[in-house]
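I have placed the structure first, in the form of structure tokens, so that the comments after it can refer back to it.
Complex shown without one protein chain; remaining protein chains in place.
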Amino acid sequence: MNTANALATAATTTLPLRMALTWVLAILALGVAGLARPNSIRLVARTLFAVGALACLGLAVLALGFLLRSQTPEVLILPLGLPDLPFHVRLDTLSAFFLLVLGLVGAGISSFSAGYFRAGEGTAPGLMGLHYHVFLASMGLVMLANDAYLFMVAWETMALSSFFLVVTQHRRGEIRKAGFLYLLMAHLGALCILFCFGLLHGGHWQFTFDAMRAARLAPAAASWTFVLALAGFGAKAGLVPFHVWLPEAHPAAPSPVSAMMSGLMLSTAAYGMVRVTFDLLQGRFWQWGLAMLAVGLFSALYGAIFAGVQTDMKRLLAYSSIENMGIVFSALGLALLFASSNMPLLAALALTAALIHTLNHALFKSLLFLATGSVMHATRQRSLGKLGGLIGRMPWVAGLALLGTLAIAGLPPLNGFVSEWLLLQSFLFTASLPHAFINMLVPLGAAVLALTLALAAYVMVKFYGIVFLGQPRESSLLEAHDANWVERAGLGWLGLACLLIGIMPQLALRLAAPVTAGLVGASVSLDGAFGWIAPVAAQQAAYNGLVLFVGILAIFGVTFLLVRLLAHGRLRRAAAWDCGYRWQTPRMQDSAEGFGQPIRHIFGPFFRMRRHLPAPEDPAPRYEVVIEDRLWRLFYAPLGRAVDWLADAVGVLQSGRLSIYLLFSFATLLLLLVFVL
Amino acid sequence: MTPAALLRQLAQIILALALAPLFAGWIAQCRAWLQNRSAPPLTQPYRMLRKLFAKEVVLADNASPLFRATPYVLFGTMVLAAAIIPSLLTDLPFARVVDAIALIGAFATARVFLSLAAMDIGTAFGTLGARREMMIGFLAEPALLMVFFNAFLLFGSTAFPNLVERYTRHPSLLDPSVLFSAIAFVMVLLAENARIPIDNPATHLELTMVHEAMLLEYSARHLALAEWASSLKLYNYVCIGFALFLPWGIASSTQHGLWVLPVSLAALVCKLLLAGGVLVTIETLSAKLRVFRAPEFLAMAFLLAVLGLLVHLLLGAA
Amino acid sequence: MRTLERPFPGTDTALNILAACLLLISFAMLSRRRTQRLVTLLAWQGMVLFVSTLLVAHSSGRVEMYYSAALTLLLKVIVLPLILHYLINRLGAQWDTETLVNIPAVMLAGLVLVIFAFGLAQPVSVLATTITRHTLGIALAVILLSFLMMITRRKAITQVIGFLAMENGLFFAATSTTYGMPMIIELGIALDVLVGVFILGIFFFQIREQFDSLDLHHLEALKED
Partner (left out) sequence: MVIEVLLVLTLPVAGAAVLAVLGARRRAATVNTAFSFATLLAAAALVVRVIRHGPVITGHEQFFVDSFNVFLVALTAFVGFTTALFSRPYMRIEQHHGRVSRRRLRLYHSMYQLFMGAMLMALLTNNIGLLWVAMEAATLSTVLLVSLYRTRASLEAAWKYFILCGVGIAQALFGTILLYFAAGKQLGNQGTTALLWTHLDAVKNHLEPRVLGLAFVFLLVGYGTKVGLAPLHNWLPDAHAEGPTPVSAVLSGLLLNVALYAVIRFKVLVAGAIGAALPSHILMAFGLFSALLAAFFLWRQRDIKRLFAYSSIEHMGIITFAFGIGGAVANFAALLHMTVHSLTKSSIFFSAGHASQKAGTQQMDDIRGLMTVSPTIGWGLLLGSLAILGLPPFGVFASEFLILTTAMRLHPWATPVLLLTLGIAFAAIFRRAQPMVFGETNAKRLPHSPALLPVFIHLGLVLLLGLYIPPALAHWFRAAARLIG
């Protein structure tokens, strides 16, 4: 794949790039502006966030224009950075696509935040606004960076600013713990990425991506680079076993921030992986693809299973993020498999699936996190066991959340289904790979994927059913209020995007086409009628979300009319049937634990479970189950213990006795003398 | 799509709507015979539907719009499925735009909506049913998908019409893997349509219910639509089975003329009668499993399907 | 590349003898227990240095070497020992003795060190053009031995004495390999040593008043574990 020169040719005009930079700087400026009156909610939240939403929109429009119009890469050198290594920025189709994601979703989140933030959420609003906008801007810079240094700076700034957002309520110990774990993992991941660039760069100040593209590494070095990149970006994406920080950090943050982290920050991980693997390394070996596929699938299944047993709505969503990123990475792995065995078309198919799934995940995951934010504001509750029946109290949020739920469950005709359909299609074609035993393996992969997707549906039914349906489990829920109109606007924006991509998937495909064309030298065919996607050949597989949508609606309407015409519309309200047991209370509804029980039952080996069952004659019967991550005990705890032990061991060197110290320097002296002798 | 094609499409849909309850009735009859009971008339389901449509809806106080919309969604998706699956003929405009995977998606949509509706009222049994239904779903769905994968590997398409036509044109493509996937498919069919050994369609003991438990709160026209939808679902599944494993008699797009449709209709009816018989035999011979055992049953189905794939690839590789 | 004028018969033999004395004294210091004895030995060491410096000065005919010899006499033979004696009396440490463990082992280690030092200095000293070429090994040996002494001592004062012995070794190295460092540097070094000793004097009293003893095992509080 000689995409290098194809990508390296830069255009003369750099207007879009300059505009993109301007937007990013504008967002940054908004953050700084908040410091003018750090304690005024009106200025920071109501005004600045709203303006920020507009800025994001501008970014999105710009990226859209670039993807549809010029598509030729543009480079620029900023007068900042190290003396021999100024900041290089570059706008190509790949970065444009992810900027589009950033803009689209960022706009939704910002407008929601404009209505969301209240006084007294821990840190001063101005400071929070600063962190928020720095976070946003640094993600934009990650997409635009064209040299390792700027990339790393933006990358770590992203981690740092999001860390500050995570520890907004730093008075609570567990949140501090979460923040610590988060920043530590982020830093380790960043170090891996740094080392990966260390292998890629060409020695003397050759840190630009163009130079890295040009340098053809030896196979071993290239493989090491890939492994480091997988570790680094995987840690950011929350792939198993580097996922431990994610379910701690995402729930700890305020909901809009959780939305940004889950929806956007994870996408940057995908971006980095694509950039390094497909662009810089030009995906050379199928073994990489296999590794990435395996890791991705395992993470996906793992995330889905753990999401199934959560009892905290934000943790549930966090685990579902792990699942979705796993899906994305498995798609990338598949694309790598195809690309390395010279099947550009199929590679393009898988890559498209990955890109579109990233976009979709960003959309519906942030939508759901924002919805949880509204729920928490309305009810002050996070635990699924204390919610329920909110569809009656907050219809707007419930309706939009339903949209997100159906989308993330991968149901037609919404966007989630589109990407999963594409991915399954690309799985179908793995039989044509030239490696016999991969042909054996991949069907298993497809099976795992199918299982994961079905599990995701289970999880989302649990989430939505327990939070919004049924009867309120707490009396306090009765006076829950719906979100205000600003928040609704944000939610609606995201929901609309979900629906649009669902029924007109070819729009998303058209956006992804230039990216795949640039990276693997092919793109899925966009011919066919309006609203039609037939990635490889129409007689092999085709999908038309629009027709499906219209069809369902039509049948729905016709049935409704017929029923009303032929029968009647009589209806009477009455109490729900209590099975003859008169003393039912809302708390007797099935709980989150109950709903997760089948998963606990089936996937027992995955968990470390501590359960307390009440005895029949308990005066105060109490049921309790604690689910733990086995990996924590298998992997992380021993690591910590090892470090502790070593730290104790080295303490001997500082024994406090001067003669020992003198002995040390004496020994060193003699040793060195022998050495030079 | 030509108006003629549209007409054929419509014809198949209406046929499905008509046949589905009858098929349900036929199964009931077969069962009655096997159990030495006097059988209910074939049109019993129709009578029930009529009765239900006539009744007045009694709705729980806290029922949400979701609850009321669900029956229509169920019905809609099932009709759509009926439109996709070539039961009578392959030249279906709809089938070209919604392939097998999308069909699974449609079924999943129905399932999710039904489960949500069951949770909406907030009675213990509704949620119980929903939970079990979703559990069965997330085990059955992959198995079905694997079955389709296998079909794709054999005939290189996930669009039903192409599947059927290639199959009918050269049966030589048939290989042992089909056997595995066929068994797997039957197991999935039983599970998905709330038949014994997973669920008992005739039970009235709430604790063992799955499908019925979710419909507990429905009444009158809602219930009617739901029942109709479930009979349609069974019919659809059977038709999928025909399309995948014994597609003979389905009119392909190439052959034309008046005599085509009656022939394929006759073939379909025969196959349905046969299928009903087989289904009932299986049901009568097997006992209902405990709910905890259901995963094992479905895991077996899943395994068989994957095994089918591997067998195919092994033979293909060899 | 200058050669030396006025070769002086027997100078190098005398120097070698002095060097041997120096080594002998170091060994003696390694094995002495009484603090005051150590001070005396230190003074003797200074004396030997003074003589050797004179010899070198006379044989090399360098004027500044006489100054440095005088400096040696003043500092190393008179002033420092006096200060130390004064301190010892003020601190009432006349009768302090070290509890040295296992002197033979230390001696043996010392012996190994000497051999090591010779081995080390051998290649270097063949390059030397001064008449005192062979004494570099001895100088190095003296340094290492006093290092060893510092390691083995438990008392503050004795450690300081070891430190000063090391300075002597350095000085001897300077004179023997090259005819001494330039005067300015010599002065600087001498000043530093003097100031150092003064500061140490202050320290002794502070340590004394804090721990009412000069035993170093009081100074082992700051440690990890």
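Letters are used for the chains, namely A, B and C, taken in the order the chains are written, and counting of residues starts over at 1 for each.
As a convention for this text, a residue touches a chain if its C-beta (ideal position, glycine included) is under 8 Å from a C-beta of that chain, and two chains touch if they have at least 3 such contacts.
Quick caveat: nothing in here was measured; it's all calculated off a predicted structure.
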Chains in view that touch the one left out, judged over the entire complex: A, C
Absent-chain contact - pick from C:17, C:115 or C:199: C:199
Contact partner of the left-out chain, one of A:19, A:160 or A:440: A:160
Selected residue (touches chain absent from view) among A:184, A:478 or A:507: A:184
Of C:15, C:87 or C:143, the one touching the omitted chain in the full complex: C:143
Positions on subunit C where the hidden chain makes contact: 1-2, 120, 123-124, 127-129, 140, 143, 147, 150, 156, 159, 163, 166-167, 170, 173-174, 177-179, 181-182, 184-185, 188-189, 191-192, 195-196, 199-200, 202-203, 206-207, 210-211, 218-222, 224
Where the missing chain touches subunit A, by residue: 79-84, 148-149, 152-153, 156-157, 159-160, 167, 170-171, 173, 176, 179-180, 183-184, 187-188, 191-192, 194-195, 197-199, 201, 203-205, 207, 224, 643-644, 646-651, 653-654, 658, 661-662, 664-665, 668-669, 672-673, 675-676
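In this text, only the chains that are shown with their structure count from here on.
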Topology of the chain contact graph, where touching chains are joined (line, ring, star, complete, other): line
Most centrally placed chain - per-chain CA mean versus overall CA mean: A
Computed distance of Cα centres, subunit C from subunit A, in Å: 70
Separation of subunit B from subunit C, taking each centre as the mean of its C-alpha atoms, in whole Å: 101
Inter-chain centre distance, subunit A versus subunit B - centres from mean C-alpha coordinates, in Å: 36
List of subunit B residues in touch with subunit A within their complex: 53-54, 56-62, 64, 66, 72-73, 75-77, 79-80, 83, 94, 96-99, 101-102, 105-106, 108-109, 111-112, 115-116, 119-125, 127-128, 130-132, 134-135, 137-139, 141-142, 145-146, 149, 152-153, 156-159, 162, 206, 216-217, 221, 225, 292, 295, 302, 305-306, 309-310, 313-314, 316-317
Footprint of subunit A on subunit C - complex, ascending: 116, 119-120, 147-148, 150-154, 159, 216-217, 219-225
For the subunit A and subunit B complex, residues of the former touching the latter: 388-389, 391-392, 402, 406, 409-412, 417, 421, 424-425, 427-428, 431, 436, 439-440, 443-444, 446-447, 450-451, 453-455, 457-458, 460-462, 464-466, 469-471, 532, 538-544, 547-548, 551-552, 555-556, 559-560, 563, 566-568, 570-579, 584, 586, 588-590, 594-595, 597-598, 601-602
